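All protein chains but one are shown in place.
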């Protein structure tokens, strides 16, 4: 091994007295994650931080191993996106003992001991679900495509058990419970993939009547659902409304073309903010306990405007 | 046991057969290939469930549902095909399930020592710690026997234990059997060697087509009677062959079909010179482990030689894989039929046609009509039972499998046929047929290399004799009235000269 | 080997005997090859990366892979009989789930441990019974077992559950200090103990020898009158037990139960066993080899994290390439010996 690919760029600034950061990424399971990784790598180069990157292939134990090895290698800051909320106490204790500050990105951890990490940088999946739900509620009128007084929602969930899937589901349910005319008539996992979304939607279209809205946990599932809807001879975005989460480029394109109705953003470009925090933390400065990324939501009009400068 | 029946889908392997065994007596079980001997053994020991009938042991009716149960009831068995684990050591194989233990752990030292003692008793000089798979099939058979003998049982069943042993080993086995008999053990002995049966048994039961023919007292029965009981017809064939073999004379002229010079392989056979001419039968004699099989494998390219040269019909060539040899019309029937011959889950027809098909390549299948004709004709010629081309190979009796494998090679129409123990486990009728076949083939110009543990057979058939010892070729001579004792002398003489 | 003459034989026999005692038996060759390559890999890592061969890094191989060693031990037993157990990863997840949820419900730690071990063993028992008595292929039965265990996880909860029980947390935080400032965790001791018991059991008990016999030839073992049924079912119970024990170690390691834990870990376990020189056909291999296999996989991981410059896909490719280099060299090694 040992071949070095162009994209990783470790020794941006060069000097050995630079700040070294160990970053334990979850994996590369989606385009979103890849954009996230790239943002971190690019920002590190920009900021002259020596980045040690490792990919855990969706396994928490690999992340723990990576963090351990960062401790061994005495990096200055450790940052990671936890695969799950739980189970970090032991290794973070070790980091604390070694006096290496830790920054969480993308997702918080569930620990009673908040001294284990300096700060959290990321978004809140529950809020994302709520935004999607709020949109359905707010546009109840137009969303009731068949005008029968009830809005039948089919939900294509993410990977069963995955944190975003759980939170986006509960956030969504939270909001739509306020309106008794909105009902989830079917919910099935599409594993966050286009293929999954398409297959699940195909089955829904055949077994469920009067579908008004599709709520997909990410853009890819939504894009898959679009294919299925078109194959059934219906117009996505018109005959059936679609709301998704993420706002990746393909999703935004579909949104601007009117095939998706609403996308809640989940911003992967955490790199610059992360590097800022890292420098502060390393310098011993105080940082807020929680830094939320700037995130918005797009409807079709807004999508057209921002599409051009969408990078991922 | 009385009235025992066993049915397989489509075959009534045993119909209402009875067998009475007495302590301190050797009971021979006789019958042609496929008569049901092995099935009877397996029914008796709980491998097959019986459809009807009763088994009474020591006055008590018993039904065994597994070999473990029959073993616990004092029955120790060597089944026809060597049923040991080649991945374990010799000692482990002998004592599996009965390992000596101290403080709950297996006492390996005692185990090896105990195994060594039993092996010595059978005249086997091998390391109990060596892996069983390293040894040739004959040694494995002896180890299986050693295992059975070591289980101090009331009843010892040996299904064709001597099929790959030579005279020496057989004598040692018989000595052990006699001792056990005198100690009061009942022994069932299955064999196709009439000499051995007459030498060792007290009583015989004959089966034919799954049915009981009768029980005979050995001392009061003549060979002819026995053979007639077994096959239901007279046996003239044997004599006819002897005559033919004597009449034939081969001219060793011109180019040899196959010539090897200094052919050898490290750790197997050392530098052998050999020329084989058309229409000639070369017998290879030697004691167990003398390297006959290894020589045959080198000639066929089953193992690649690392020294020496090979020429076929005067042209230099290399035999690195069986394919090379087959392309030169050389055929080889292995001694280890279960591991190296039988394709158990394919039909008789597919098994027979395999070598021919392989040499034609997959794109040119043997056409269905030709295949049917070939298969049928060999089933008939070799009297294979059941005569159903679609029967699965693994359901055939041992002897019939051997016949199918012979047919596999005959179908390829070879110019040189290497037969390693082709008559193992074959009944006397079939044996005569095969010997006849070898003679016929030679008459038609096919060269045959014939290896057998049975020296008489080798001598009867061969035109030229090669004698091996300790992986060397120590002698080669034209077979004009060489006798068994001559050969033994050659082997022994060399040993003395050596030491 | 030996000739037939007693005189010549006596001399040669004893000489070869003595030689034989010095050279290791042939069945150890694959394991020795694995061990040699493992050391070679560490050396290569040490040359390439600073601090790679520091004792703690090597100890961390054990600390971080204790559960995998336990898992590989169970898997080895199954594979030695010629079977396979795909359910182990899911059973690990199920065990973490059962442990976390029962602890949350307030069960005492000892009871939880017993319950987890019992449930894993029972699942193994069920699979073993189906495999043996219904003669369904192990691959399929354990695949169903894998689905079943994963499904049960979701049934318990789809969210992760933290473990806050003091016994578990103290076990998790506890370290055993070694001279020189190095440390290991109690889990390492558990794993080494399991390894030792398995090695002893496989070589020193009838059950163990029967495992090898069944793997060599099930039919022969049956005809030899061995307890084939008990052995075949037994190895799945052992594997189930080991999986749930590994699950406990894992839940200590993670201090959480989660239904997506240990996805694909069965492949790691199988790979470790095969890398350790065990034949998938059964009948040949050593548990010690499997433990070495785990360490080899761990070393590959360590390579990756020490490098720190590999993007996600290069990580996968590098793992594949290292695996390849390893199995090819090992193969050439063992082939020359054979």
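Think of it as A, B and C in the order they're written, each chain with its own count starting at 1.
FYI, a contact is a pair of C-beta atoms (placed from the backbone, for glycine too) under 8 Å apart; a residue touches a chain by one contact, two chains touch by 3 or more.
Here, contacts and distances are computed from a predicted model.
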Q: From the list "Oxaloacetate decarboxylase beta chain", "Coenzyme F420-reducing hydrogenase delta subunit", "Sugar ABC transporter permease" or "Inner-membrane translocator", give the UniProt name belonging to the chain omitted from this structure.
A: "Sugar ABC transporter permease"
**Q.** Left-out chain, listing which of the shown chains it touches
**A.** A, B, C
Q) Where the complex has a chain not shown, which of B:304, B:339, B:381 or B:478 is the residue touching it? A) B:339
Q | Touching the absent chain when the full complex is considered, from C:25, C:43, C:151 or C:174 | A | C:151
**Q.** Absent-chain contact - pick from A:193, A:244, A:261 or A:293
**A.** A:193
Q: List the residues of subunit B that touch the chain left out of this view.
A: 6-8, 47-51, 65-66, 86, 300, 302, 321-323, 326, 332, 334, 338-346, 350, 354-355, 357-366, 394, 408
**Q.** Sites on subunit C contacted by the missing partner chain, in the whole complex
**A.** 130, 133-137, 139-141, 143-148, 150-152, 154-155, 158, 217-220, 222, 267, 270-271, 274-275, 279-281, 311-321, 323-324, 327-328, 331-332, 335
Q.
On subunit A, where is the contact patch with the chain that was removed from view?
A. 5, 7, 28-31, 33-34, 37, 157, 160, 186-189, 191-196, 198-200, 202-204, 206-207, 220, 223-224, 227, 231-233, 250, 312
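In this text, only the chains that are shown with their structure count from here on.
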Q) In graph terms, nodes being chains and edges touches, is this line, ring, star, complete or other? A) line
Q: Could you tell me the distance, in whole angstrom, between the mean C-alpha positions of subunit B and subunit C?
A: 42
Q) Whole-Å distance, subunit A centre to subunit C centre, using C-alpha means? A) 35
Q. What positions in subunit B touch 2 or more of the other chains?
A. none
(Q) Quick check on the complex: what are the subunit A residues that touch subunit C? (A) 1-5, 7-8, 10, 22, 25, 27-28, 34, 37, 41, 51-55, 57-62, 64-66, 68-70, 72-73, 84-90, 93, 110-112, 159-163, 166
Q: Using the touch definition up top, name the residues of subunit B that touch subunit C in the complex.
A: 47, 66-68, 70-72, 77, 79, 83-88, 92, 96-97, 99, 101, 104-106, 125-127, 129-131, 147, 287, 470, 495, 498-499
Q: Within their complex, state which residues of subunit C touch subunit B.
A: 1-5, 7-9, 17, 20, 25-27, 200, 203-206, 209-210, 212-213, 215-217, 219-227, 283-284
